[in-house]
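The next block holds one structure in the form of structure tokens; read it before the comments.
Note that this complex is displayed minus one protein chain, with the remaining chains in position.
Showing chain A:
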């Protein structure tokens, strides 16, 4: 029999329908793969008992012919989604022992459609990071490894913040995973691990029950091995939710139907400002290759300008910390998680938060507190909100000339654990191509585009008009076909 864990979600669904194997067999294969992958540290909590129970229920539905859209699909869930009765940590010490009494809308939607939960995936603490090295539970390793000049294996980061999600899907120990993206946390790790990552339009997926980082930016999305799987999974995740005030009351279109393979006449915008100084030739090469693929399929490349691109990161690093400082005020040692005693209430708060938050989270809360404080609010926060409006306006203008944008996803391939760790700004530059679309709330997607000369995967990013995930998927499907089958990471060979 074929290796069950190497099937895509659509292949596995077909296999279950054809009774080639059972959901229990598939889940058991994944549970074994999860155990074998422990050295990569991708899971914070494994939930095999829940998975087996869900798989049995799936098999009963297949037998009865009442199977659901994602029935029996063993998923990894980023540990930022609250799961009822299951430890939920946000990879932070401050949420020690937290077992939510409720289910996030995203996981509820996935379970409603028959998905199986393998466990809760590691991430950067509170989703703040681009390398999955800020987790209280330790770094995640990329299933892709590099070579140092002496020929020895280099351990690489999987990107972040959805590092556990990316590693598990790429390493074939979850068929797909949920991610969240605030400034690139789905797309950048997807690029670093050679998988597909889709950040939907802000408002498409409910934020209810997802631990908040920066509320005006956070969006959940699928991380999968194929474009088709991304469409399938987003179809289940998305939809109006009255419990999230920014959830958009709009019907989710038939996403699979959008993948017609026909992009003739489509205008693909190539933003000239994304050709940044010192960009590695490899990135340039993959980008040009992507343009050629789309041209060959009948699309027309159009050069467009997004003049405020270079200010996006600085804008983000005012807006996101400001929102995080406010959102993370709830961790006070009183209602959930860690409590470190003190002589009075104020000292208990300070001790709890001093011990409970890691260095990156602390840095962002402090910056956020500063830019929101009296005397600095206008100069930093209000200014950043105005520049954000300029950045969003750039996109609106660009979309008058084109239907979709094509850019690189990240400015490099995966780097080694330990690199860029001492300089926060160097780390922030990882998100230079993903942050602008986040600020504008636009849908973005990373699609594998082959390997760079260092043998590591690179992704191409597509950015669409608001709520036009259909065009995103249609073009991504064309890129995927043009790029051809992608090699397995060394971990799976």
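Note that contacts are C-beta pairs under 8 Å (C-beta built on N, C-alpha and C of every residue); 3 or more make two chains touch, one makes a residue touch a chain; residues count from 1.
Criterion: contacts and distances are computed from a predicted model.
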item: Chain not present in the shown complex, as UniProt names it (candidates "Large ribosomal subunit protein uL23", "Aspartyl/glutamyl-tRNA(Asn/Gln) amidotransferase subunit C", "Cysteine desulfurase" or "Xanthine dehydrogenase YagT iron-sulfur-binding subunit"); value: "Aspartyl/glutamyl-tRNA(Asn/Gln) amidotransferase subunit C"
item: Contacting the left-out chain in the complete assembly, out of A:348, A:416, A:451 or A:483; value: A:348
item: Among A:33, A:140, A:367 or A:432, residue touching the chain not depicted; value: A:367
item: For chain A, the residues touching the chain missing from this view; value: 97-101, 202-203, 216, 242, 245-246, 248-249, 308, 310-311, 314-315, 317-318, 325, 329, 332-339, 341-351, 353-355, 357, 362-363, 365-367, 369-370, 373, 375-376, 378-380, 382-390, 392, 424-425, 440-441
